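Below are the structure tokens for one structure; questions will follow.
A protein chain is absent from this complex, but the other protein chains hold their places.
Letters are used for the chains, namely A and B, taken in the order the chains are written, and counting of residues starts over at 1 for each.
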Amino acid sequence: MKIHSDYMTVHTKQKREFINITPNVKFAMEKSGIRDGIVLVSALHANSAVFVNDEEPGLLEDIDAWLEKLAPQRNDYKHSQKFESNAGAHLQNLLVHHQVLVSISDAKLELGPWQQVIYAELDGQRPKRILIKVMGE
Amino acid sequence: MKIHSDYMTVHTKQKREFINITPNVKFAMEKSGIRDGIVLVSALHANSAVFVNDEEPGLLEDIDAWLEKLAPQRNDYKHSQKFESNAGAHLQNLLVHHQVLVSISDAKLELGPWQQVIYAELDGQRPKRILIKVMGE
Partner (left out) sequence: MKIHSDYMTVHTKQKREFINITPNVKFAMEKSGIRDGIVLVSALHANSAVFVNDEEPGLLEDIDAWLEKLAPQRNDYKHSQKFESNAGAHLQNLLVHHQVLVSISDAKLELGPWQQVIYAELDGQRPKRILIKVMGE
């Protein structure tokens, strides 16, 4: 079994941003030389998310509004920082998760129609790391 | 390491349906000859879900109602198709996810009491593909 680990760092200008990282996943796969296996894409933070879905801009706006509706950012959570609580970002991370697996077959990522690997920055404006780990043959 | 990929296509009569695909996962495992490892079960669509839970019919009705409550299908999302938006199905996919891993030990799926692999069709009446990828020894 071959194993290849890549890391990428994201530093968003906005507090919240959605970034299509499928090209980064593809690049890590190509570097690994692995033609059949899986890639684990995992945010190394408790207030960022990684998911697979459509990257259509209208849908990303819907997702953003939905995250805020189901897990609003407020300042009355018990988890607090000095000036503001980021508990909302933690709950949003739990809601859509921080990791996905993508299958590799014939040296291609097996993503269905409209499926893209999306990084959701939920508490940004600082460096955040993402692990891209390729395993297989 | 052995790797074996299977694909199944589902074409539901209803727009929404829950299907217990544990037998398909078991069959792919048996075909692979792998006795120790993992199976990745992943919907190749952004509007279908795969999860592990109890398949008791009352609970599936509860899950269906709960998905509709937390991520309702409406026509006022920003993500729209020509006639209706399926953004609700995308949000429901994010809520319960599109993939699970099942462990294999002694040539058996390691599912706990009541755990079944369930495919949730959220926007059906057309062919949808599911990947079942077995990896191990």
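The rule is simple: a residue touches a chain if its C-beta (ideal position, glycine included) is under 8 Å from a C-beta of that chain, and two chains touch if they have at least 3 such contacts.
What you see is a predicted model, and the numbers here were worked out from it, not measured in a lab.
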item: Contact with the hidden chain (one of A:K31, A:K108 or A:R129); value: A:R129
item: For subunit B, residues in touch with the removed chain; value: 1, 36-38, 51-54, 56-59, 61-63, 66, 70, 95-97, 100-101, 103, 105, 110-115, 136-137
item: On subunit A, residues whose C-beta touches the chain left out of the figure; value: 1, 3, 5, 40, 42-46, 70-71, 77-80, 87, 90-91, 93-95, 97-99, 101, 129, 131, 133, 135
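Here is the rule we use: only the chains that are shown with their structure count from here on.
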item: Equivalent-chain rotation between subunit B and subunit A, CA atoms, steps of 5 degrees; value: 120
item: Subunit A and subunit B, separation of their C-alpha mean positions in angstrom; value: 20
